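Heads up, one of the protein chains got dropped from this complex, but the rest are sitting where they should.
We just call them A and B in the order they show up, numbering each chain from 1.
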Amino acid sequence: MKQPEKGNALLTVSATAFALLLMVAFVGPFFLVDPIQQDLRHVLEPPLSPNHLLGTDALGRDVLSRLVSGARISLLVALVGMMGSILLGTIFGFTSGTKFKPLAWLSDRLIDMQMAFPYVLLAIVIVAAVGPSIPVLIVLMILAGWPSAARVTRSIVLGERAKDYVRAAELVGANQLRILTRYIGPTVVPAILVIAPLQAAAMIVMEATLSFLGLGVQPPTPSWGGILLEGKPYLRDAWWLTTLPGLTIALTCAVLIGLGQGISAKLTGNRRRRVDVLRDPLQGEDSGEKIQPSQEKGHPGRSVERK
Amino acid sequence: MRYFLSRVGQAAVIIFGIMLAVFVLLRLTAGDPARIKGQIFSSNEVIEEYRRQFGTDRGIFQQLSTFLVGLTQGSLGDSFRFQQPVTDIVLPALQNTLFLGLSALLLSLVFAVVLGTLSARTPGGWIAKLSTGVAIIGQSAPLFWVGLILISVFSVQLGWLPSGGFTSWNSLVLPSLALALTILPAQMRVLTASVRAEMTEDYVRTARAFGIKRWRIYFVHILRNASLPLLTVVGNDMGILLGGAIVAEVVFNFPGIGSLALTALTARDYPLVQGITIVAASTFVLVNLFVDLAYTLINPRVRVGGQA
Partner (left out) sequence: MNRNQASEAISSDAEPAGDLLVVEGLTIELENSPGASPIVQDMSFRVAAGEVVGLVGESGSGKSLIGLALLNLLPDGVIITSGKILANGLDVLTADEETLRKMRGATLATVFQDPGAALNNTRTVRQHLAGVLQAHGRFSRQEVRERSLQALNSVGFPNPAARCRSYPFQLSGGLRQRVAIAMALINNPKVLIADEPTTSLDVSVQKGILELVRRRTIENHLGCLFVSHDLGVISEVADRVIVMYAGQKVEEGPALSVLTRPQHPYTVGLIASAPTMSSNLANPLRPIPGTIPPVGEAPSGCAFQTRCPQLTKELCSPLDPGWTIDPDDSSHRWFCYRQPKLKSRRKES
């Protein structure tokens, strides 16, 4: 069957792409033109100009270098945000799954309340209060992202908790903490591995959005969102100032999403379910064994006469 | 009925809590608006005068109570920047934002239903692939970028649609499209999955065994049951739409509460920021309440309270 193979291909491709991206982001700046260097003689040059593969911006700065150094910040912030939100989310997810009712209840309320609350609104208020900065940005992103990780963890914990092996452990006297970590934990880990890249993608978009609105990374520190913000006034004349950063963001997200799906396919592809054509619909259960189009001829003299 | 009242009560409590939190947060941490309004070299008297005007010369509790009293009279304070009651500024903007949000939602739902069901019926077909593609774009491409691209293509290059403002119904097209793209992937996914799951259910086979017409089976049975998970997703979407609307408004210069909020922010106009936040958050809570109640109406199990 093709499925597991396809999952692996996706996984390899996206993992490689992501690794490349990271390498470029962190090592790239050493090889490229200084991103802060302004060159007012070569302002707003389109891509494929000499010396400037992706063109220059309004201050003559090389777009490619800016994108690469912006990648550093954007990726760093996104990864930290992702890890923080997953950490926080997993903790809350487990808390919601404990038997200690008040704690679980509180945890549930927090998760549900925060879910889907627009982070932009939250950002506006908080930035109005304490001013924009990178730490604030990271905190914001963690606050925005933890509920989805929490929900995933919670549903797994609750689902597993109802299963017999957990009940058995409880009967034998294992305490809650042990159950959560040793028994249910291993089921949570694969799920986390799958959502981590997706969460990272969301974080990248979040950072870009907030920086675009002026609430995130502040200039002159380059970030993808910031570059887009600077490019916005030149939408008509210098399309590359907005299209290219956006494309970078979109591609990075696509790679991350692909990574997530690849991991997911790899993890579930191990439990292959053979197509059970003859699932007896009226019995509601399998009728006899599953079908294996068998090549063996079995009993002598067997032939099927088709009329 | 009791459920209804308790949910309404919960909502009220939440709104009140948000109000308090925002108020306190801003008053305690924000810079002195009087200093901002007044020039650097203004004398203390001038500053004090401003303070009295803004009401920031009194203690926090007094400010809070003034605010709450004003609230009962339907006032959210006055904007520093615009020298007008906050409510006069915020409500028209809110209306615009609601228009935008609603049209984005409708657009998205239509696409989701059409693409989702067609994908469910032909799982490997070109429609399914197209839908997946759209979903990936919707998830990866940041809203503001999509918006910028749309402006670039349809407004600048092709000149078909206006690039900003709210001059006519045409102005809604591009922003709604961009916004719709953010919520479309989740809706499509849920719909395709539910429809596919429903298609294999026993009652569908029973319906066919009774000779019920296929399109009827589809609309009455399958879609109905598939709409429940969809509604849950839509509930989530409300928050995303609200946040997205803010961004979209900035990109498209659309006069809604989003662009208003940013203006207020840069102007350090705290009553306005506060008013907008309270109004926006309350809208969010109310819309969620509405969706919850709608869910109970549609799902007879919850309504009638039978064994699930």
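Just so we're on the same page, a residue touches a chain if its C-beta (ideal position, glycine included) is under 8 Å from a C-beta of that chain, and two chains touch if they have at least 3 such contacts.
Being a predicted model, the structure only gives us computed values, none of them experimental.
Within the set B:G74, B:G124 or B:G211, the residue that contacts the chain not displayed is B:G211. Interface note for the absent chain: among B:T132, B:N225 or B:T263, the touching residue is B:N225. The chain not displayed touches chain B at residues 201-203, 205-213, 216, 220-221, 224-225, 299-301, 304, 306-308.
Rule of thumb we're sticking to: only the chains that are shown with their structure count from here on.
Inter-chain spacing, taken between the CA centroids of chain A and chain B, is 23 Å. Here chain B touches chain A in the complex through residues 14, 22, 25-26, 28-30, 136-137, 139-146, 148-149, 151-152, 156, 202, 205, 235-240, 242-244, 246-247, 250-251, 258, 261-262, 265-266, 268, 270, 273, 276-277, 280-281, 284, 288, going by the rule given at the top.
Looking at the complex, you find that chain A touches chain B at residues 113, 115-121, 124-130, 201, 205, 208-209, 212-214, 228, 232, 235-236, 239, 242-243, 245-246, 249-254, 257, 281.
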